[in-house]
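Apart from one protein chain that is not included, each protein chain of the complex appears where it belongs.
Right after this comes subunit A.
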Amino acid sequence: MTPVKLRVNGSTELLELDPRVSLLDALREHLGLTGTKKGCNQGACGACTVLVDGERIVACLALAVQYAEREITTIEGVGQPDHLHPLQEAFVREDGFQCGFCTSGQICSALGMLAEHRAGMPSVVTPHLTDDEIALTEAEIKERMSGNLCRCGAYEGIVGAVQSVAEEMSQ
């Protein structure tokens, strides 16, 4: 067992972990933060997406011991039932979920993605790689969100939710 100091949603948690424990399992099984979902457990579905120092990663392929002292944000740190984040409100408004299993990953991923876009990072569908301003078109949102699968197929609502919040944030 290895002592690991995890900083999650603004709190510091001291854990004793086997190095095999993934960040995903540390969050869910050791800290009780079950908002982050376990889907494929091999990096392919995006359900376990969390933010580390503001950047999105999949927690299933991350060993918890690797993420000591980093600022981890899970869906519980994004909003609460009585105080939703604007993106969570947009998911409700735009019909962005059905079963909801992928939703926390979608929202964390979208927050990371919007930050990447604000930082001027291109995607593979960006028309001109060297442009300073990249329009956040529907094609850009779909490509940048392609790491998150929704088996219900609520993609249109998800794109709509991301689009509306991106517009709000840029106004």
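The rule we apply is simple: a contact is a pair of C-beta atoms (placed from the backbone, for glycine too) under 8 Å apart; a residue touches a chain by one contact, two chains touch by 3 or more; residues count from 1.
Rule of thumb we're sticking to: contacts and distances are computed from a predicted model.
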So which of "NADH-quinone oxidoreductase subunit F", "Metal-dependent hydrolase", "Ferritin-like domain-containing protein" or "Xanthine dehydrogenase YagS FAD-binding subunit" is the UniProt name of the chain that got left out?
-> "Xanthine dehydrogenase YagS FAD-binding subunit"
So which of A:13, A:71, A:89 or A:143 would be touching the chain we can't see?
-> A:143
Given A:16, A:55 or A:138, the one touching the chain that is not displayed | A:55
Touching residues on subunit A - with respect to the absent chain | 2, 18-20, 22, 41-43, 46, 49, 55-58, 61-63, 65-66, 109, 112-113, 116, 119-124, 126, 129-130, 142-148
